[in-house]
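Excluded from the complex is one protein chain; the other protein chains are retained at their positions.
And now, chain A:
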Amino acid sequence: MTATAAPAVLDRDGLNALVAALVAQGRTVVGPTVRDGAIVLAELASADELPFGWGVELDAGRYRLVSREDGAAFAHSSGPQSWKSYLHPSRERLWSADRTPAGDIRFTPHEPDPPSYAFLGVRPCDLRAIAIQDRVLTGGRYEDTGYGKRRAGAFLIVAECTEPGATCFCVSTGGGPAADPGYDLALTEVVDEDGHRFLVRVGSEEGAKLLERLPHRTADPATEATARTAVDTARDRMGRALPPVDLRALMGASLDAERWNDVASRCLTCGNCTMVCPTCFCTTTEEVTDLTGDHTERWQRWDSCFDLDFSHLHGGPVRSSGRSRYRQWLTHKLSTWHDQFDTTGCVGCGRCIVWCPAGIDITEEVTALDAELTGSAADADHAAFRTEPD
């Protein structure tokens, strides 16, 4: 935080100036826009492309755009994509290798200079998701340098939530509609009789510098109060919730639950939930050769724990049943992610609920597992996940 941290107000012209200034800096500005009946993330040339006047109606397996009278730009919750499409792209070349005439092999890393991104309209849940991927991909013994470079150059503008969706449950994952630290600028959209404007909070030196160059005014108490109230009440309007229990313990004690059979009978193991999830990070690699046979490339692409090959070993997959694969996904999100990365793997964005073709709802599954565990005599025999690695 800087000395210029007093909240400011931008009107719509100010928002236009914000995008224009980022574009002028040579940044690739990415934000929400309406396309093909959904709010997608795309490169924006101007703030006019934001989804002014659009909201969404969400339910398990259901997504509909609805028009809004108030003309708000950020009154929608997560769409089908998340920022990982940019920071951790679905396909990436890692390195290539060439066979020399002498029969040696030369390896060449693929280290392009990434675009310098500005993300406009990052939801607080997605800001947490970015922080989680930071930990996974750059916080361990080895760093994913491609991710690290893209991430280090990215300028993050949060849009706090005033209109949570019916599938949102960030509050029950420890988050909320207000932004955690980690942003450069945070916007809270206000539309009332005093006009359409954005309360702006500064989260970094760079954010402060940018704000100074935009037409803005110091926030008036009324705008601040309206914005705060809108975010506060959003907290209480979450469409869904995870049960308020120790989720790690619940998962660890539920490895043999009946419910996995139930969900497996509905789950298509399509992997949609993992593709849309903003924290899911798993990848696989492929070798791509050219026709000469003297040039080969190593590519990384998103993978899903729902894929049968994911756990392939000579002799067959470790997780051949749908039951074990759904269990892997859910227990990883809510339990073993803590063991591996010291954080939850779910931020409650609701994407996996919306984009599941079978309408499987993570909150409903966890609730059912909790009911099953509470219903069954507490059997202390299943402590597998309580053991700690060395």
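The criterion applied here is as follows: a contact is a pair of C-beta atoms (placed from the backbone, for glycine too) under 8 Å apart; a residue touches a chain by one contact, two chains touch by 3 or more; residues count from 1.
Throughout what follows, contacts and distances are computed from a predicted model.
Participant: When you check the chain that is not on display against UniProt, which of "Oxidoreductase", "Electron transfer flavoprotein subunit beta", "Lipopolysaccharide export system ATP-binding protein LptB" or "Threonine synthase" does it turn out to be?
Facilitator: Listed in its UniProt record, the absent chain's protein name reads "Oxidoreductase".
Participant: Check the options A:T28, A:S85, A:S204 or A:Q328 and report the residue that touches the missing chain.
Facilitator: With A:T28, A:S85, A:S204 or A:Q328 as choices, the missing chain is touched by A:Q328.
Participant: Which candidate, A:A20, A:A42, A:A97 or A:A241, sits in contact with the chain we can't see?
Facilitator: A:A97
Participant: Sort through A:F169, A:F198 or A:F310 and give me the one touching the missing partner chain.
Facilitator: A:F310
Participant: Check the options A:L137, A:V171, A:V202 or A:A219 and report the residue that touches the missing chain.
Facilitator: A:L137
Participant: At which residues does chain A meet the chain that is not included here?
Facilitator: 94-95, 97, 99, 103-109, 136-137, 140-146, 255-256, 281-287, 289, 293, 296, 298, 300, 303, 305, 310-314, 318-321, 323-324, 328, 331-332, 335-336, 339-340, 383-385, 387-390
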